[in-house]
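One structure is given below, represented as structure tokens, and several questions about it will come after.
Yeah, one chain of the complex is gone here, protein chain that is, but the others are all in their spots.
And now, subunit A:
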Amino acid sequence: MVPEAEFTSYYGRPVVKPAPWGDDVAIYLFLGGVAAGSALLGLGGQLTGRPTLRRNARLGALAAVSAGAVALVKDLGRPERFLHMLRTFKVTSPMSVGSWILSAFSAGAGVAAVAEIDRMTGSRLPLGPLRKVLQAVEGPAGVEAAVFAGPLAAYTAVLLGDTATPTWNAAHEELPFVFVSSACLASAGLAMVTTPVRETGPARKLAVLGVLGDVAAMKVMEYRMDPIAAEPLHQGKAGAMLKWSERLAVAGGLGTLLGGRNRVVAAASGVALLAASALTRFGVFEAGLASARDPRYTIEPQKNRLAARRAAGVTDDAITTGS
């Protein structure tokens, strides 16, 4: 067995490069989740006869997904070529799969929200004969958006997991659960802010389920991932954001549970939940970038896993060979 060498690097320079992504991408991670959960709440409102919840959730979904898409395009190196995202479909590329999910989701969410806007403005949108079409497809559009809601909330976790960025890659098993939970609590929080309490019963339940899922998935993730690659989740700016994210999620969840029938408490809890979700996304995003900047997080876990395989008798799969 190769003796465990102490950590060396090339003048402390990074081995892998961090993704050239700015805060726009973290904002999208958050807004995509809000949009996804809102589409589910919108469909629920549609199917169970809660018109205000339906309307607000649909408007929220369109606003969030539009702002998120703008943030994504803005972050491209060549924004004018954003349509190149749809020139092919590549299942090996979570970014490609996600672009199609985002497009499909936006189509349904857009139609459903435009129908709401038309109703709110007393049929004043210049739709002409299209109004009848719009009214006919409004319901199916809400269903279609909800079908793509889950994939929209989860694919971003695969996008981060499928990189050589140490902390994201090491988190790939549990990150989808963190992200869908975060989407649930954020969208429920938005509904609690925008909608009177008589229609937000389901949103409150979703908020509590989201908080439970978020806290549990985060703990399991940190427990199961490589301990060295998990360090950036606890350090610096990312560590502080994730700590506050958990506190706000728990506070928002408790507020929802204990005082969710009070309009003011519900709205305050909703704001806390939205903030918690944003901090989760920014925290995970920043932790990954930090892990790519420090060669230790690339080299040490790799050396350890190589040594572990060798200790277990697997000696034929190393990139470095004696012959």
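We take it that a residue touches a chain if its C-beta (ideal position, glycine included) is under 8 Å from a C-beta of that chain, and two chains touch if they have at least 3 such contacts; residues count from 1.
FYI, contacts and distances are computed from a predicted model.
Peer 1: So one subunit is absent here. Using its UniProt record, which name fits best from "Xanthine dehydrogenase family protein molybdopterin-binding subunit", "4Fe-4S ferredoxin", "NADH-quinone oxidoreductase subunit K" or "Thiolase"?
Peer 2: Per the UniProt record, the undisplayed chain of the complex is "4Fe-4S ferredoxin".
Peer 1: Among A:A141, A:A157, A:M192 or A:A230, which residue is in touch with the absent chain?
Peer 2: A:A157
Peer 1: Out of A:G108, A:G142 or A:G213, point to the residue that touches the absent chain in the complete complex.
Peer 2: Missing-chain contact among the listed residues: A:G213.
Peer 1: For the chain left out of this view, which of A:L59, A:A183 or A:V215 touches it?
Peer 2: A:A183
Peer 1: Residue by residue, what part of subunit A touches the chain that was omitted?
Peer 2: Counting over the whole complex, subunit A touches the hidden chain at residues 1-3, 5, 8-11, 13-21, 36-37, 40-41, 43-44, 47-50, 75-79, 81-82, 84-85, 87-88, 90-96, 99, 149-151, 153-155, 157-159, 161-165, 168-169, 172-174, 176-177, 179-181, 183-184, 188, 198-199, 201-203, 205-206, 209-210, 213, 292, 295, 298-299, 302-303, 305-306, 310, 315-323.
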